[in-house]
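Can you keep this structure in mind? I'll have questions shortly.
A protein chain is absent from this complex, but the other protein chains hold their places.
When the chains are written out, they are named A and B in that same order, and each has its own residue count from 1.
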Amino acid sequence: MTYLFIILYAITLIYFALSERVKKFVWLLSIQGFILFGVVFFSLHTLEIFDFLFILIETILVKSLIVPLFLNKVRKHNHLKREHEPSVPVFYSIIVVVVTLIMSFILCNHLNNNQIHTKYFTVSFASIIFGIYFIIIHKNIFSHVVGYLIIENGIFLLSLAVGSEMPMMVNLAILLDVLMGVLVLGVFINQIGDTFKSVEIDQLSKLKD
Amino acid sequence: MFILFILEAIIISLSIFFTQNKMVTFILSSIFLISLFVITGFAYIHIEEINSLYFKFDHLGVLLTFVLVILSISTFYHSKLYLQRYLFTAKQEAIYYASLIMLITAMMSAYFSENIAVMWVSIEATTLFVSILIFHERTKDSLEAAWKYLFVSSFGVALAFIGILFLSITASSNGITDLNLHHLLLVSKLMSPIWLKMAFLFVLTGFSAKMGLFPLHTVAVDAHTVAPPPISAFISTTLMNVGFLGIFRIFTIIAQTDVILWAQNVLLIVGVLSIFMSAIQLFRIKHYKRMFAFSSLEHMGIVALGLGIGGLGYYAAILHIVFHSFVKAGLFYQIGQVHQFFKSYWIKNTAGYFKLNPIGGLSIILGLISILAIPPSGLFISEFLTFKAMFIQHHYYIAIFVMILLTVIIFSFSKNIFHLLYFKDENEINKNAITVNPYETISQFILFGLVIYLGINPPLFFTDLINAAITVLK
Partner (left out) sequence: MISFLLIIISSVFFVGILTKVKAKIAARKMPSVLQPIYDIIRLFNKGAIYSPITSVIFKMAPIIYFSSILLAAFFIPIGSQRAILSFDGDFVFFAYLLAIGKFMMIIAAMDTGSSFEGMGANREALYSMLVEPAFFILAGSVALFTNNISFSDLFLHLNLDNNLSYIIGIAAIYVLVYIAMVENSRMPIDDPKTHLELTMVHEVMVLDNSGFDLALIHIATWLKFAIYGSLISNFIIHTVWTWYWQIIVFFAIQLSFSAIIGILEAFRARNKLEKNPQWIIMLSAISVVVFLTALIITQKIILN
C-alpha cells in the first residue's frame, strides 16, 4: 500500500513540472501533504497514540492546510496569476523530471543496503533534486518558496527512510523549519511585493559591485 | 541551568518587544548582559559537564562563548550609540534589541549543544533573527539583502539537515539513535565511509552559508553590506563562529576514522577557493563594508586551510578564528564612525579621514595592521603557524599559491584604506560641523590591544582551552 502512495507522489512531481499557474502549485503542495500522511499511516506498524497524533498534525494540519492557506493569502495579496515563462520550456522540464525519477530508481537498485528503506529514499532523492531544479528555473520568489517546500517534503521522506522508529526530535526539527520558514518567507514576500511592486527576481539585483 | 537561561532570555526579549519603551529596554538589556556573565562563569566552572540533557559545556564552546560575551558588550554599547544617532522610533528599537537578545541566546545554545539536532535547530533560529536585524533600516536594499539571506540560508541549513540525516543513517545501523555527540564518537570507527563522506559534504555545503566559505558565501557578503554597523560587526564574527562549530562537530566525528584524509583534502580545496574568490573580488569592490565582508571570506578560508592541514594547523585555526572575531568587530565599529562624517560607505565619497578625526584614523591604521596579519598582530601568529604546518606537511605549492593571493589581498585592501585616510579631496568637509566623541573609539583600541596581547603573551587558561578543544581531534 505504501508503494501506491509513493507512485502517487512521483506523479505529483510530474504535475509540478507541467503546471504553470501559481494556484496549481499551492494545490499540489496540499495534495502532497495528504500523500505523505498516507505513506506514514501505512508504513509504521507500532505507533503510540501520541506519535500518531503528532504526525497527523504535522502532515495534514501544517502541510496540507495551514501552509497552503497562508500561501494563498500571499498569492492574492500580490496578484500572482501565472508564472511568466520559466527560463526552461515546460517540455524540457518534464523530460528532466522523468530522467530524475528513473535515475533515482536505478540508484536505489544499486544501493542494496539494509540500513535505509530504499522505497522512500527513491522519491525523496528525486524530490530534493527536483526542488533544486524548480528553484533554478523559476524567476519568481513565490515559486522559490514552493521549491523550498518541495525540498522539505523530500527531507521528510528521507527521515522516514532513515529509521523505522522516527525519533521525535527529527520531526520536531522539520516541523519548525517548515512553519517558521514559510511564515517568515511569506511576510517578506508581502513586503517585497509592496515595496518593489513586483515579485520577479530581476528586480532584486541591485546589490552588486 | 542552561534551560533557565534560555527561558529567561525569551521572557526578556518578549517583554522588550511588547512594552516598547526605551527605559524598559535599557534596564532589561542590562539584566540580560549580567545574566550572560553569570552563565559564562558558570560554564567555565563546570567545564566538560552535561547540563539540561542536551547541552554540554565543552572547551571549544566555552572559548567561543568568551568571545561572544566580549563582543556582546561592545555590540550593545555601539548599538545604543547607533540607535541614538539615527533617531529610530521606540518600536524599531524594541524589535532590534529583542532580536539581538534572541540571537545571542540562539548562538549560545548552538555553542553548547551536545545533541546535533538541537544544534541544528539553534542554527536555524539564528537565521531567522539575523534576517529581522538585517531588515532593520527598511530600505529597498536591506529588504533585498534580508530576503536573499533568509532564503539561501534556510536552503543551506536544509542541506545541512540532509547531511545530519545521512549521519544518523550510519549511526542507527550501529545502534545509536539519538544523535548525541559523545554517543556518535563511540561508534565513529564502525560507521560506513560512504555515508560519512556524503554527510560531511552536505554539512560543509550547508553551513558554508553561515560560515562564509566558498559555495554559499555570497549571501553573507550581501547581508554585511546593508546591515547596521554594530550588527555587521556581530554577524561577521560570532555567526561565522557558529558555522565553524557546526562543521567542526562533524569533523570531530570523522577525525576518528580513515575518512579524515579525504575530508582534509576537501577542506583544503574549499579554503584555497575561498581565498582565491576573495582575492579576485577585492579588485572590484568600491564599498567599505563589502570589502570587509570579502576579507572575512578570506580569513575563513585560512581557517578551513588550518583545519585541512592538521597537526599544528588545528591550533592555528582556532587561534585565527578567535583573533579574527575581535579584529573584524573593531573594524566594523570604526566604519560606523566613518559613516557619520561622509554619510556614505562608498569609497569614492570618502577622503582625508585622518585629518578629520585623528583618533579614528589611528584606530583604522591599527585595524589595518591587525587584519592584514602584520606583526605585532595576533593574526600574524596564527597565519604563521598555519603556514608552518603547511610546510611541515609538505604542501609547498598550496602554501606558495596562498601567499601570493594574500599579497594581492594586502595590496587591494591597503589601497582602499589609504584612500580613505590620506586622499586629498577638493570639497573639504567642514570639520567643525561634525563632532565625534573620541571616547567611542576606546572599544576598538581595547579589542585590537587584546588581539596583540593574546597573540604575543597568551595567558595560560587561553592556551589550555584551545589545547583541550583539539585533543579530541588527535
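The rule is short, and it goes like this: a residue touches a chain if its C-beta (ideal position, glycine included) is under 8 Å from a C-beta of that chain, and two chains touch if they have at least 3 such contacts.
Source: prediction; values computed, not measured.
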Contact set (omitted chain vs shown chains) is A
Contacting the left-out chain: of A:102, A:136 or A:187, that is A:102
Omitted-chain footprint on subunit A covers residues 1, 3-4, 7-8, 10-11, 14, 17-18, 89-91, 94-95, 97-98, 101-102, 105, 108-109, 112, 114, 117-119, 122
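In the analysis below, only the chains that are shown with their structure count from here on.
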Chain-centre distance (mean CA atoms) for subunit A and subunit B, in whole Å, is 32
Per the touch rule above, subunit A residues touching subunit B in the complex are 115-116, 128, 135, 141, 144-145, 148, 151-152, 155, 158-159, 161-163, 165, 167, 169-170, 172-174, 176-177, 180-181, 184-185, 188, 191-192, 195-196, 204, 206-207, 209
Interface with subunit A, subunit B side, in the complex: residues 115, 117-118, 120-121, 124, 128, 131, 140-141, 143-148, 150-151, 154-155, 157-158, 161-162, 165, 168-170, 172-173, 177-179, 192, 222, 225-226, 281, 284-287, 290
